[in-house]
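Now for chain A:
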Amino acid sequence: MTGKAKKPTSLATSTNGTTRRSFLQTALAGGAFGTAYLAIGSNMYAKAAGPITIGHQAELTGGFSSWGYWHDKCAQKAAAIINEGGGIGGRELRVVTDDTESNPAAGARKLRSLIQRKGASFVTGSVHSGVMLASIPVATELKTVYFSCGEATEATGSKGSRYAFRTGNDTYTLSGAGAPWAYENLGKNWTMIFPDYAWGHSHHKEHKRVIEELGGKVNDPIAVPLDSRDLVPYLAKVPEETEVLFSVFFGALSVAFYTQAKNMGLGEKMKMYSVAGTIEAIAPADIDGAAEGVYFLENFPRPLAAKDDEYHKEFIKIMEIDPVNGREATSDRVIAKSHAWQPWENLFLLKAAIEASGWKGKKDDQGVIEYLEGAKMSNSLAHPQGDKILRAKDHSGILDNYISQVRGGVFETIKRIPKEEIDAKLPPRFDFTKTAL
Partner candidate 1 sequence: MELVLALAINGLIWGLIIALIALGLSIIFGLLDIINLSHGDFFMVGTVLAWFIVHWTGSFWLAFLLAPLIGLLLGALIMKLVIVPIKGAAALSIVATFGLSIILQETVRATFGPAPKRLLPPVEGTIPLFGIDYGIYRLVAAGIAIVCLAGFFLFLHRTKIGAWMRAVRHDPETAVALGIPVQRIYTITFALGFAIAALGGVVAAPITTVDFRAGVDILPFCFMAVIIGGLGNLQGTAAAAVLLSFMEGVITAFADPVVARIVSLCLMSVVLLLRPQGIFAGAMS
Partner candidate 2 sequence: MSHSVSSSSPILETQDLVKRFGGLSAVDHLNFTLANKGRLHAIIGPNGAGKTTFFNLISGRLKPTSGRILFKGQDITGKAPHRIAQLGIARTLQVKSVFDAMSVEDNIWIAAQAKMAGWHPFRSAKHFLKTRQKVEQVIEEVGLQEIAKREAGTLSYGDVALLEMGIALAGDPELLLLDEPICGMSPKETQRTVEKIVELSKIVNVILIEHDMEVVFDVADDITVMAQGNILAQGSPNEIAANAAVREAYLGFDDDGVDAPGTAVAAPSVTAKAPSEDVQAKPEKPSAGNLLKIENLHAHYGKIHVLQGVNLEIGAGEAVALLGRNGVGKTTTLRAALNLMPRSQGRIYFDGQDITGLKAERLAALGIGYVPQGRGIFPLLSVMDNLTLGLPGRADPNLLEDVFERFPRLKERVSQKGGTLSGGEQQQLAIGRCLMMSPRLLILDEPTEGIMPILVADIRRNIESINRSGVSVLLIEQNVNTALKICQRTYIMEKGAIAFAGASDDLRKQPEIVHRYLGLSMEPA
């Protein structure tokens, strides 16, 4: 992959010719937006009020760079489609990407850079919880709508603001979506193992609450220091009577976890349950069967078969990934699918909000925010993950989730958890709509 992703995208010519164009038009027409702009040709937006710049704050280097690559690619592809379809309200969409180095200080600086230097009117942001939480105060202060992708629930909770949104899951929705199913189907006695920092503890807290409410037993938590490479001491502490071992890790630590748990034969003694973040950007095949048999809560299932519709199919095609493992055709990278769709969808959502509210410039931000609060998105190429709502009060996305299991080195989806069910279980705990702008 080259660095061209960093350049503002404008799609001058369509390489796929008319077939592609017509599909896009149909696909977009199926979306939640009005259809008026579809008449506007791609060559017309040049005459309008100049491009609209949306910033993308991504982890291109550092610990999260295996995810960041896909966030960047999704944003670029989405921008290309939008521009191909006439831009936003007739104006060209420029997406500028800045690298956070997976480091909160750099991330916050890059957010300023996006807004102040590169003139981003809106920002779709980081999947790194630390970066995201360092960025929200900056975005709020600079009065700029900021979408985060990280899972720390505080971003749309105690540390949220009127400007901070998230279309994906957080630990709160993840627990509400998957834990009840796992409790019913996998077992009642739970042990939780997670990295010893806020994200892990947040998962523990939310899941423990759900399981205990359901009447299950949650054993003492096992927090693993972030710099651990040898997990055996922690795995050895998993009680014998455990029925479900719930784990949340990311990156190297999660590979180490699966490898070492596998080596110790834990998978044979108990059910292993986790969330998609644990295995993002990693193909089960690449870790040689270490994740075999593990159940995952995904929100955008890896195999096409789990959500077999044309939007998903087209998404896979555009992202140049295979329909089973999500592996890139030109490299051996595996998509971080349950998170990387967010920048894609956020761009389309912003497009909808801008067009619907008649946004022309900074002063019209309120209209965009009001559109976003409670926005409904429906299954389309703009929203290939599926139908979802952005709840007005807590600015959180409520979406379908899926339970998958790794079988024979590939994901197999066994259950869809509809967003309505999740919404019902998880009342908003914050209300930002009353906050002044």
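Heads up, the rule we're going with is that contacts are C-beta pairs under 8 Å (C-beta built on N, C-alpha and C of every residue); 3 or more make two chains touch, one makes a residue touch a chain; residues count from 1.
The candidates were selected such that all candidates are chains of the complex that A comes from, given by their letters.
Just so you know, these numbers come straight off a predicted model, no measurement behind them.
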Among 1 or 2, all from the same complex, single out the one that touches chain A.
-> 1
Can you check the complex and tell me which residues of chain A touch candidate 1?
-> 61, 63, 65-66, 68-69, 196, 223-230, 232-237, 251-256, 258-260, 263-265, 281-282, 286-288, 290, 331-334
